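This view holds just a subset of the chains, kept in their places.
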Amino acid sequence: MYFVTVRDHIMVAHSLRGKVFGPAQRVHGATYIVDAEFRSESLDANNIVIDIGFASACLKEALQPLNYHNLDELPEFVDAVTTTEFLARHVHRKVAVRVAGVFAGTLKVTLLESHVAAAGYEAPV
Amino acid sequence: MYFVTVRDHIMVAHSLRGKVFGPAQRVHGATYIVDAEFRSESLDANNIVIDIGFASACLKEALQPLNYHNLDELPEFVDAVTTTEFLARHVHRKVAVRVAGVFAGTLKVTLLESHVAAAGYEAPV
């Protein structure tokens, strides 16, 4: 099993509906450092899982609509509780669309929300 | 597959019986930076694997009886060789007890003992 990982980040505001979230029910924010890991059983003719430049560009494009936004105000999140787990799955889907046809394997997206907490989502694409 | 990771640390002394350990047979010590990763196939109604605050508290409670101790003097470790691997499994069990009923899935505990070495234990809970 081979894998390639690229990193980018976003800076967003949001609030989380639900008593479990305590003070995070208020509008607050986060820097999410986002890792996208592409896993594959084999390499292509260029000895790569996926071109790192292309992978970085796909991740950046997937993150762009979120960056410097209040997620509470984005139409696609209107009914969502935008936890780190939820956002990881969201980014996963957006990256998956961009790499379709170029990459087949497992994609793991990790969002580091601080030096002491992270969450993520992993599934085949 | 979703996952959430929280981080804490302990500062302990111990010695390791066995020639393989060389100078680590002497009483020495370590800062273990401890990551607990909770993996689950699905999210709950709040879009979370486990509440990060609760997970952090469980990890801290699991670590507390070890923190600022000489492990050689703790009754529960009297016959144990307290390697990093062993301690990872120990912390795993202690965290598992605390999250029982709230979390079902895979728990991975990693102990970073320096910037160049780590060990861990991973199993369902």
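Note that the chains take the letters A and B in the order they are written out, and that residue 1 is the start of every chain.
We take it that a residue touches a chain if its C-beta (ideal position, glycine included) is under 8 Å from a C-beta of that chain, and two chains touch if they have at least 3 such contacts.
These numbers were taken from a predicted model, which means no experiment stands behind them.
A.B. asks: Whole complex: how many copies, 2 being shown?
C.D. replies: The complete complex, not just the displayed part, contains 6 copies.
By definition in this document, only the chains that are shown with their structure count from here on.
A.B. asks: Rounding to the nearest 5 degrees, give the angle of the rotation that lays the CA atoms of chain A over those of chain B.
C.D. replies: When the C-alpha atoms are superposed, chain A turns by 120 degrees onto chain B.
A.B. asks: So how far apart, in whole Å, are chain A and chain B when each is placed at the average of its C-alpha atoms?
C.D. replies: That gives a centre separation of 27 Å.
A.B. asks: Chain B touches which residues of chain A in the complex?
C.D. replies: Chain A reaches chain B through residues 18, 20-22, 80-86, 88-89, 115-123.
A.B. asks: Across the complex, what residues on chain B touch chain A?
C.D. replies: Checking each residue of chain B against chain A gives 1-8, 43, 46-49, 51-53, 56.
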